[in-house]
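Written out below as structure tokens is the structure these notes cover.
The complex is shown incomplete by one protein chain, all other protein chains being positioned as in the whole.
Naming follows writing order (A and B), and every chain is counted from residue 1.
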Amino acid sequence: MSTIVLTVVLPLLAAFVVPVLCRVSPLLGRLLGPLTLAYAILLTLQVWLGMEGKPFSIALGGFQPPLGINFYVDRLSLLFTFLTLVTSLLLWPWRNETEPRQYALTLLLAASACGLALSGDLFNIYVFYELISVASFGLAAATRSGAAFAASLRYLILSGLGSVLALCGIAIVYLQTGSLNLAQLSQLAPEALNTPLGMSAFALILLGVGVKGELFPVNSWVPEVYAAASSRVSGLLAGLVSKLAVLVIVRLLVLLFQQESALHLMLILGLLGAISGELAAWRAKDMNRMLAFSSIGQLGVIFIAFSIPGETGLFAGLALSLHHLLVKPGLFLLAERWRGSLAGLRGAGLASPVAGGLFVLLALSLVGMPPLPGFWAKFLLFTGLAAQPSVIYQVALGVVLLSIVIEANYLFRVVMNLFQPAEDNSAAVITSSHGWLNLGTTFLLSVLLIAGMLFMGPLGTWLEGVAMQAADPVLYFDTVFSVSAIH
Amino acid sequence: MTPLDELLLFSGLTLVLMLLLGRFSYAGKVATVFYGGQLLFLVKMANRIVDGATVPFSLQVELFGQQMGWRFDALSWFFAVITLGAGLLSSWYASGEWGERFRRRGGNLWLLHVALAANVFSMLILLGSGDLLALFIGWELVSWASFLLMAVAGGRAVQAAMRYITYAMSGAMAILAGIVLLWSHAGGLQYGQIIDVIPQLSQAQVWLLVGLFGSGFAVKMGLLPFHLWQAAAYAETPGPGAAFFGAISARMGLYAIILVLVQLIGLARLSELTIPFTFLDMRDLWAWIAVLTIILPTYTALRQSDARYLLAWHGIGQGGYMLLGLVMGDALGSAGGLLHVFNYATNQAVLFFAVFAVMFRTGTADLNKLGGLITRMPISFFAMLVGIIGLAGLPPMNGFVSKWFVYRSLMIEGEPLLFLGAIIGTLGTILSVYKLIHNTFLGQLRVEHVDVREAPWSMVAPMIILMLLIFATGVAPGLVLDWVALVQSAVGLPVVANTLGGVELASGSLDMLWVVGVLFAGFGIGALLFYSGGRTRQVHQLDNYAGGHFLTAETRYHYSDNFYAGLMHLIRPWYRGSFLWLESTLGSLLGIAASLMQRLYGSLHPSIYLLVTVVVTLTWVLL
Partner (left out) sequence: MSIQILLMELILMPLVAFVVGLFMVLMLRRIGAKLQRRVGPPMMQPLYDIVKLYGKKTQISHGWMHDIGIVMAVGGYVAAETLLPVPGMDGIADKGGLVTLVYVMMIPSLGLALGVGQCANPNGSIGIARALTAMLAYDVPFVIVVFGVAWYFGTTNLVDIIAIQQAGGVAGWGAIAMPLLAIAGLFALQGHVRQAAF
């Protein structure tokens, strides 16, 4: 059971070994990262099978919680650990000029993301979150173009401010309760944090962590970075890192901030993000920016989903997150071959019909065409929103529906452009050197998508179980403290 | 295996076959045979439908606590017959020379066949939906399948398809909103649950529901004010596709309207929903939308100079008659509306076939570049003649019967203004279809068309079948009215007491057998009188003079441009383009909002301002 710690430790270790190893043996250096990740995936699966659906907690360093630090392993955190590792492996920077550094940064990202998913206290969450930031700065700047550096700087500034805010929020929580252990906090929170001060702590953490989660006012780094960074990095940031930030916020909402105003705050920010992102994407002139803005929109929708109280919200949010995690990296990988202005893409889909077809499939799922998985995720969201008595949720329903219309419009404008014969017969050529690799990865993601559609029933039941477990603060508390008692 | 299982499996098989074989030259023939096979399966389930039973689909899906099922009742069956008939004849039309030419000219025949099969398949799924979730899924499938077929031609068709999909997505989202609202009240989406919960809802809630569902369905039906996409989208689709679309596609909206507004919510409930500050209720509103949908698009059609656009605009207008009859809600009106679905489908299909036959031979559908083709393409001319008589609603074709039902219903219900609107639409249709046939087939033959021949048999045969159908169901409308009566009883509307020749009513019956009989007897007398006058001498079209001048080969003249100049002079100021203005205004507003958002993301400052605000607020809270 405690082998789950290795999913954090091994990639972290590998991250430091890789640069050295690459000098000794380039081949080994190349293989080390993927092998480590693959092994970590195996470990995760083992733990998954071993836990039989029951959450458990691991006390690290011999100190018992609430004094020591602990990893909380339930189906949700394990799911995200697994997704982190798999996504990092899928989006591994196989061929790049600055290989060792990229390898190390990706491994660092994977390690810290796993840590973030598993951590059971606020302090560790903050530490891992900072580690993710460091790794993603490096990755974002890795293409070494001027635009990439400028974008990374922008990202850096916003991230730094975000960290400060989050730290302030955590400080307030500590001031009010005297603890940073989530399990203990879940006991103290209903009294200590159900105040305006507690609310402001949540707001600060939300905005701070929201920087990575592409939350509305603190996301202006997104279009620049995704436009400049490589597709794999964009996919990693949009698909994975944003979801981890959301995960942190969701944990806090479930355990610490159960007041309605917290949910409403997140709902409103999510709404603004959804509508502003989709609108901006509607006007975007190049592929990567369009996908970046649309990613902002989708994350907005995910925030909206998680702001529905109870496990309905968790269920819908998880479904949307998983779907987005599957689709967005795929679209970014396809975009690699179609960089540049959207108008210049005429005929590109005819030149490479497989890529064009995959783009259509992913776009359809993103828009939510039944019976593709995207529809079911959105259906969960809509039914969840409609069931809420408060008017603001109904408004959110309307706004999300509107955003889908806008989304369908711009995505299919692109699709139509892709399949129009080019005027001068010079169909867009594949510009990227790893066209086949990207295509293969996207194909794999699409196969997963189709599989998800075919096994929607069992998948839904299982995901609902995950959500039920995660939505139970009492279970969290009991698990952490009963296990520590046994130790 | 129930018959519905067989039908849907077979339809899916057709789609798969087209995916695999669509690129071969015999694909059209295979498709035609397979549509015929589907039609046979439909016939096979007819006896159950006649008994008033529903035919279930064996597969039931349960997802996220929602039961999803499919079944065919009389309503689905009726629409499915038209769908498959349209599919069969369209693919027949495409199976021979037309398809060959299309491919040689660089068209993607594979995509056309696939898209057509996908349309038919998805429509059958939609028609079979047994609950609202299945309905929505079918609805979306149909939308995207239509989009595919519309985009086949490329170029302007793609523009039209994009416009369509934007409208369709907006409509679909409105429907989805309605569905989740119903779900939140009923806790499920089975029709039974919905029917149970509707009486408990407040007027405002039903208002909202009718608005959401109605506008969503109205988009596909092309009802005002959501009609702008339809004409171009249908007209720019290649021949068989346009005929298929014209015949049935938009009627999926009517199917859904019948299902949700008539069957689930009920017309009686609509009458209870009054519109504030007016003396109208919701049902009147629908009737007026229907009448406006008749009048405005019909007179827009009158101005078209492209035969395909003219027909497509009429298609929008004719939808209004169906809706008008339906919302009257009595036996006569709803029978007329439903009957018109069938009749109109046959008329529109044959008209599109004829227009595309002309296009096949002459390369144009521009009404100012044709003329005199009657001597070269007599069968196509006759097909168009039958079609326009039907479309205009004159005896002895079937279009007259359905319109008669609607008129009579309006008379009985005492709706003079609606009646007048419907008649104005019919008169506009007569004007417009005469222009169509005159500019295409009558008048002087152009020099470049002297060598034109009749369209090949693969294209003529479907037209002949449709002509026979139009005439037969005009003489004996009871054949179709029997089905309509089944539909009415399945939906819960009053059932029409029809006879083979029409309907028996205390306040004035209709018996088309007699009417057509005396009409043809009259024609016989006319022929007797005319041909007893002695032999006539056939003269050349240029053996003619106008305004004191002989028309020579050099000065060929065919009066086609601005055909109703006098009328247009009077009514031109009424063409305001208000809907276009509305559409472009919405587009501009969206554009402005979008560029504002881009500017927002383009600058870093707002986030910093926000962070400063947060810090200040925080300090304030802390102190």
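Everything that follows uses one rule, which is that a residue touches a chain if its C-beta (ideal position, glycine included) is under 8 Å from a C-beta of that chain, and two chains touch if they have at least 3 such contacts.
Being a predicted model, the structure only gives us computed values, none of them experimental.
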item	value
For the chain not depicted, the shown chains it touches	B
Among B:33, B:61, B:208 or B:411, the residue in touch with the chain that has been omitted	B:411
Contact residue for the chain not shown (choose from B:424, B:479 or B:500)	B:424
Absent-chain interface as seen on chain B, which is shown	372, 374-375, 378, 381, 385, 389, 393-395, 400, 404, 407-408, 411, 414, 416, 419-420, 423-424, 427-428, 430-431, 434, 437-438, 442-445, 501, 506-511, 514-515, 518-527, 529-530, 532-539, 541-547, 551, 557-560, 563-567
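Here is the rule we go by: only the chains that are shown with their structure count from here on.
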item	value
List of chain B residues in touch with chain A within their complex	61-64, 136-137, 140-141, 144, 147, 151, 154, 158, 161-162, 165-166, 169-170, 173-174, 176-177, 180-181, 183-184, 590-591, 593-598, 600-604, 606-608, 610-611, 614-615, 617-618, 621-622
Residue ranges of chain A touching chain B (in the complex, touch as defined)	154, 157-158, 161, 165, 168, 172, 196-197, 200, 203-204, 207, 217-220, 222-223, 276-277, 279-280, 282-284, 293, 296, 364, 367, 369-371, 375-376, 379-380, 382-383, 385-387, 397-398, 401-402, 404-406, 408-409, 412-413, 416, 419-421, 456-457, 460, 464
